Every structure is written in structure tokens, then in C-alpha cells.
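Worksheet: one structure, shown below.
Apart from one protein chain that is not included, each protein chain of the complex appears where it belongs.
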């Protein structure tokens, strides 16, 4: 792309010009010609930075919060947001996405509320918490991906004598920036302390290729409260086995992947957030990609690295990293490498801003 | 609805009138006014009849065919179509649908071909046959629902020393009537005699709430080759358990049901055919319904009855019955009662002809 | 395509075989293997014939009907259906479509009714009739395309001292064959004898690129009652002018065309019927095409010919011809050649049976 080298619209300084610019201010105006290069760059130039948070640093801080800060009404959640270094300290991992580590001590309850913001949880380790979504208790265990779509009441409680931590993902920055959020308090406790193995949503909806006759209306978000690790793992395992059998099944050579979907439509689980799980065979390096929109990964298992804008960062279990819009990135697997991923891709696709550039083929 | 009692358009007989009507014929014309009552009735008045075929009569005839008629190229399939008594002997179970019992002897192969017509199979008993769909071998076992969407090559082979029979469902009458069908021969044998427990399509697609990243393009028909009885049974069982727990889960009181879907869209498995499975608790009687379009049931397990146009027919395992358009029908369960169902509902819905009338509430 | 030359499934005649076939009949069964070549041909082999009806023969017969047959309740319409020579005398121009010439004498009224069947009218000559659709009077004039989607009440009345004739198009054969039709009588007169130049539907909806805020819900069929010749003619004229200016605008070289659409969706005007208008420059010959589904043309102006299955028929104003499924066809323009077209393409597309083969490029 050619660089902007000229600007015919920079008149010489003069009293009249200064008066005009002053009048702009007084009248709540601001000219395009002095700022177009910043406002409308030749390609996305995010203020957000590519960044890695180490689980080995996150978890102890969450633990200390558990000791110092009680959980309850008002603050609502013991959740610590990952604040992108480029975004001025705000708890935004990207301009659109929120990612936090949430921590619940033994026997604690996080009270019920609901909000327009779409939310999910992903569990990298631990068990013993149930999240209650519109009265349906949902077990949370390692590898599970759990949904709380906008405007569903939800609270959490820990049944055990051990603390538990997980990550939350929401569209809080997008909602805040665009003034779309509503919020309502619910019960100070959760409405059902039962601890079933499977939620009612799963029992109705988690039968492959089947849809209950009582649920023929499509829903904006998925009716499935928990996407169990057992299924995710099996799907990835089968893809790699099929690849070994010479069948088309993987996303790239040695690179298996699934997208979590709303079974009523086959589309994304929520209107603003996409979630996927990726597995790389040991030794695999992915192609370098650029995508419009921001994406977040958490390492679930294994060791490897991410290269973002040419900079290589090693990764291990629990580490979280964000790739801002149009940043070049690729992954490398030192061992078999399992990663959970979420992004704002549904926003980009529904508004037709999505673009992808694959810079080189898979190694 | 008022009855047609008058006809202002019946002029007195005259030489001129007879000459006019003769000229119509000569010129390939036919007036509306003499036939509108038949052509455009006040509600659907199907020529097709409500009818029950007994499995106890069907199966022995299929068996005899197995002894007398070899299977192979040309005739292609040892399939015996159920011919609706109202449709003049044609092998049409309804104006849109074909239903046949197909029979494959020990070690036999039905050769490969493909056609525009959409097809499925449902297995009421037996095992040991694999259907090979576009090269993917799919095991057929009791309770399984198996797909062969239009224009996929497919053949069948029996691996065992026992014969096996199942039912085929297709849109042959619709395709024939509307001149949409193409047909192509494939291999005289099946292209892969492997006998895996699970087909490649299942291994890629049968993980609840998950979609492979290699399959993000929506497909016209479902990529799942086999919908296993294990899942269907579990889904129905869970619905009835949830109902016992006081949760909304069933289609009607004591009436569980699932629809087989295309996981890429959440919609019907094929563009012209809907398939469902229904389970009634012992003693349940459904509401009486009328629907536009024709539907076929096969009893999978249990005893009960169907009432069609006021006439009650007892039913047992394997029995097949057809309900033509707008015929009033209800089901009664003497024992727990399991039924497979298929219909032309996608045609009716996609063309906006669908209507349903529920005449009385569930007992 | 290879021809079927063998049939392994033709066992030698025997008493047992005859008994089996007899038992099939008794039990309302019919084997596939004796008839598959007919039921499932290698490509569509329609019973319907390609055929041309001459306006010069149709119109006088309609006129005689006007003298001999009164119009009114019961027969409902003085409409004479074009009966495809291949379809046994039924008033079906194709397996899916009905086409009739309708004739209304001076001051006559055709009473109101409604039906599930979708209907339109096209006016090749004349004026003076208003069709009243759900109480909205719609003027009918030369070149206008007028809609009566399923389940809208409608009647017609002739305000003048001159008779008027036009063609009706409906999905009667499809509806009859598939048992989807409902019918209800309305007023014996039309409910509004006003004779406005423009109907209310047009006044709300016929502003290009605009949609009334009172009409933001999409509708199954178009809310436009009349597509005026003035607009159609202008659209075609502009396409040919743009082509002369070197711009991409026409369907083929010298071949302009428009599709009538539902402005709420941009799609077809009704769920089962597509309508288009084509204009060929003098001397143009179109490519030869085959399409799945049946199509009907009426010459609106000019002289030319159609070649169907290699047979050439000359055409002039008012002539109507039908092209059954998969019949090869092309058009030739002796003068500038204007043709109205309708087809069952929405059925084929919505059910994914559509295919097109262009056999040679435009001359």
C-alpha cells in the first residue's frame, strides 16, 4: 500500500485559520482533514497490544483476592479482568472483549443477576462449582465450556471445600462502548442448590443430530448450558484419526478444531462471541494469519508458542493471550497442544467487516 | 364451510355449446367452470387413502422375493413399494412419498447408483448390512435412521449369513410428478467393503453442540449418515424423566419426540423429507390433528392404535400407516409406544402451504 | 449417459413368481425393480409436451364462451385452461402450472372468493377491468402483471361496454396433486366498485428503494397488486441503452430482462411462481438452455420463434407456449421481441431440485 506523503489540506497558519478552528471547538465541531490518517488508517492499527498473561501469575493473585475480598451483592463477582496494556488500564482484553479470571472459595455463592452482556466460562482446571442459569444448575468441570447468554439470570456456588477458578468471557467493552447494556439483580443466593451431573439444557439438547419437538423455535443463543470436555476431546481425537486414515477432516495438516454452536441454527453460540477449541499435533506450526477483529486463546494442555507481529512467546497450561485486529499470528506446538479460543468474529461477520489474510501456508 | 349449492355457469345444452366444448378439445383447452369444485375443493380431499400395512404380511413377501428375485444392476434394489389403495396401484404411499420394504439376503450386494431423489432408511429389526454413501461405509442396525440425500452414490451389502430387511423412504412420487429426477449408475459392487462401527460422517459430526472447522459451509442436506438408536432412545428417555421432574420437555403430556436435523442449519435432514421419532407413555391418547401434507409412521416397539377419519386400527411392531393430507388422526398407546415418522412437511413449509388444526386437547 | 442395457432382476416366469406378484397386488404393494427405469429416469422425461397455443385461436373461443356461458357463483370464472397435450386432457399446462384465458363481458362481475392457490394475471391487450384484492381495487391494463397471492379474497368487474380478456396463471396442478388447497366463497359481487388509477398497495409500495414504516414485517408474497407496464418497459429500455453505452446491464447480448419481485425480500412474488419479462433486440437468438421445472411464455409484442427439442415454431402477439422440464429451448427475434414469462422455479429452488444446462453460447 502506498504511504500518505502529501497533504494539500494543510493551509498555512493564519489568524483567520486559528479563529476558524476555535469556532469549530466552540460549536462542537472537529474537521476531518486534520485527523483522517489516524481515524481512517490504511489497515487496522489497533491501540490494543498483543499480550500474554501467565497463568502462574494470574492464579496466585486470584487466590489472594479470595482471602482478602468477600464475594457478594454489589460487586457481584470475584472476577479480575485482564487489562490490555494498550487500552489505558481499562479491564478490556480488546476493544470488544472482556476476559477475567473468576475465583470462588469453598462453599461460597456468587449471587444471581442478569444483564444484556453475553457471557461464557471456560474451565482450565478444577471442579466443584455449579452455575445456575435461569434456575438450571450446571456443573462446571475441567475442559467444559459454559454459556450464559444475555438476559439469563445466573449465579454460582461452590459445593466443595476447595476453591475453584475459571475464566469468564463477555462482550462488556463492546456493550459499554455502544451503550447497549441492561442489568438486573436476582436472588442473593442461587435459586437451586442441586448438583446434578447434567443440566436440563444438556439433557434436552445434547443428543447429536436430534432436536426436541418441544424446542422447534430457533433461539438467538444456544440452549446448551454446558459443552462437555468429553465430547470436545472425542471430536478432536476423531479428526486426527481420520487424518491419519487419509480422510479430509482437519482444519490444516495436524491441526484439528471444532466450533461450539447453537444447535437450533448451526451458527455461533451467542450473537457477539465465537468459541472454538484447537488441537495441534506435536511439531505443527500453523500458517501466519491476519484477521479483522480480536481473538483470545487460553492454553488448555501442552506446551508451545505463539508468534504475534513477529514476536515469539512460549506458552504453557493456563496462559492467556490476545491477538488484536489484523495482527499477524501463528502457533507452534512443542507437544500436542490444546487451546481454547474465543473471539468477536460474529460481530465482524454480521456487519460484513470480516477479512482474513493467510500469509503463508502451513509448514 | 358453506356448501356449493348453485352454479350459474351451467348453461342449457345447445348445439352451439356442444360445438364450443368440442372446439376446446381440439385446441387443447379445458374450461374451469365445469370442474372447479373438484380442482379447487374447500379443503384438501386427497385421493390417497388412510391405510395400514401389517409387518406380519410385509415381511414374508419380502422374504419370498429374496428367494425368487436376484438383486442387481438394472432393477437395482429388492424394494417393494407400499401402494396407496387410492392411487391406482402406483407404488406411491402418498402423492409425494415412497415407502418400501427392502430385503437383502446373506452376502448380497445392491450395486451403487445415485439419483436426485432424496432417500433414507429406517431399521425396525436386524443388522449386518452396511450402506456405502459416497464411499463412506455406514453400519445399519435396529433403530438407526440412515440418510442418502439426493445425488450421493450409494450401495448396500450384507456381511452376514442372515437376511436383513428395512424400510426405504424417498420423494419418488414428487420427483416423478414434477419431472425433477436425474439418475446415474455407479459401481456394480460397493466401493468399500469395510465394516466400521461408525461412519466417517458420524465421527466428524456426531458430537453434540460441536462443528468441525473443516465443515463450516452449510450443506443442503445433513452430513450425518446414521442417526443411532442409542442417541434417539436416550433423548426420549430424558424428556420423559424431565417431565416427571415437572420440567417442560415433552411435546404433549406423556408424549416425547425428537426431530432428526441437519446440524449445519438446525433444519430438516433433507429438502423434501422430515423425520421424527415419537414415544408415548402407556395409556396416552394424543390430540386429534389435521395437517396439510402426508405423513407415514412405522411402529418401532409396543402396541397401540391409530384413529384416522374416525376409524380405529390396532398396531404392533413393524406396522406402517399413512395419513393423507388433512385427514384427522390421533394415536393411542396400549403399552409404551415407540413410532418412527416421516413426512413431506419441508415441502409444505418451504412453499408456505402448511396448516395444522388441533381438534381437541390431549386427554 | 450410458443406457440401461441389462436387468439382472428379471427372473424367469414361474408359478411362484406369479403368485408373489399377485400377493403384492392383494396387499397394496408394487415392486421397484419392474419399473425403476420409468420412475427414476436418467434425466427428466416429462409426459407434458412442448406446445404452442395461438392467440388467434384462443381469443375467438373465449369470445364465444362469453356469449354462451354466463359468469357467476359456482363456476366462479369464465376461464379456459390450456391443456397440455401430454397430460391426458387435464387443464394443466404443465404438471405444476395452470394457464387460462379469462374473459369478462361488458359490465360483468366475477364474484369474490379466496383459495390457497397462488394466482396472477397478465394483460396482453385491452383494459377496463378492475380486480378487487382484499378490498383493494386494482386497474388492469395492457402490459400489467397483477397478483392474487394465496388466501386473498378477489373478484373482477368490467366497467366498460367492451369485453376484456387476459391470462391467468396459478399453481392449481401442483396444489391438486399434493392436496394442499383450501377454498372459500366471498361476496357475490366485488366489495368495492371504485375504479382508481392506482391501487392502495401500489401507492404504499411502488416507490423505488423505499419501504413504508407501516410495512416493516416481511410478507410471504408481494404486497404489490399491480406491476405496471410503464415501469417494466422503462426498465427494459434502460438495460438496452446501457448495453449500447458499453455497460453490463443485460442478461445476454441484446437480451434484456427483469424479474418481478416481492419488495419486502427481493425474492419471487409468490412462493411457487416466478414471473419475468424478456425483451430481445431484432435478430437476437438466445443460447439453448435446459432447466429443471416447467416454464410458460406469452408473446407480448413482436414476431419471432421458439425452438423446443429442435422443433421451430413461429410466434406472434398473444401466442402462448410451454416448455416442460429439461426440454432444450431457445428464442429467436424477427423483430424486437417482447415476452412475458412465468415458471415454477421457486418450487425447484426451494426444494433444491434446480439445475440449468446452457448448451451453446448466445449467437
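A few remarks follow.
Think of it as A, B and C in the order they're written, each chain with its own count starting at 1.
Criterion: a residue touches a chain if its C-beta (ideal position, glycine included) is under 8 Å from a C-beta of that chain, and two chains touch if they have at least 3 such contacts.
None of these values were measured; they are calculated from a predicted model.
Shown chains touched by the hidden chain across the complete assembly: A, C. From the options C:68, C:220, C:258 or C:328, the residue with contact to the unseen chain in the full assembly is C:258. For subunit A, the residues in touch with the chain missing from this view are 1-2, 4, 6-11, 14, 16-17, 20, 23-25, 27-36, 39-46, 48, 51, 53, 57-58, 61, 64-65, 68-85, 89-91, 95-96, 100, 115-117, 150, 172, 174-185, 220, 271-272, 292-294, 324-326, 344, 346-348, 350-353, 355. Within subunit C, the residues in touch with the undisplayed chain are 200, 203-214, 216, 218, 222, 224, 227, 231-232, 234-235, 238-239, 241-242, 247-251, 256-266, 276, 278.
Criterion: only the chains that are shown with their structure count from here on.
Separation between the centroids of subunit B and subunit C, computed from CA atoms only, is 30 Å.
Averaging Cα coordinates per chain places subunit A and subunit B 43 Å apart. Among the residues of subunit A, none is in touch with two or more other chains.
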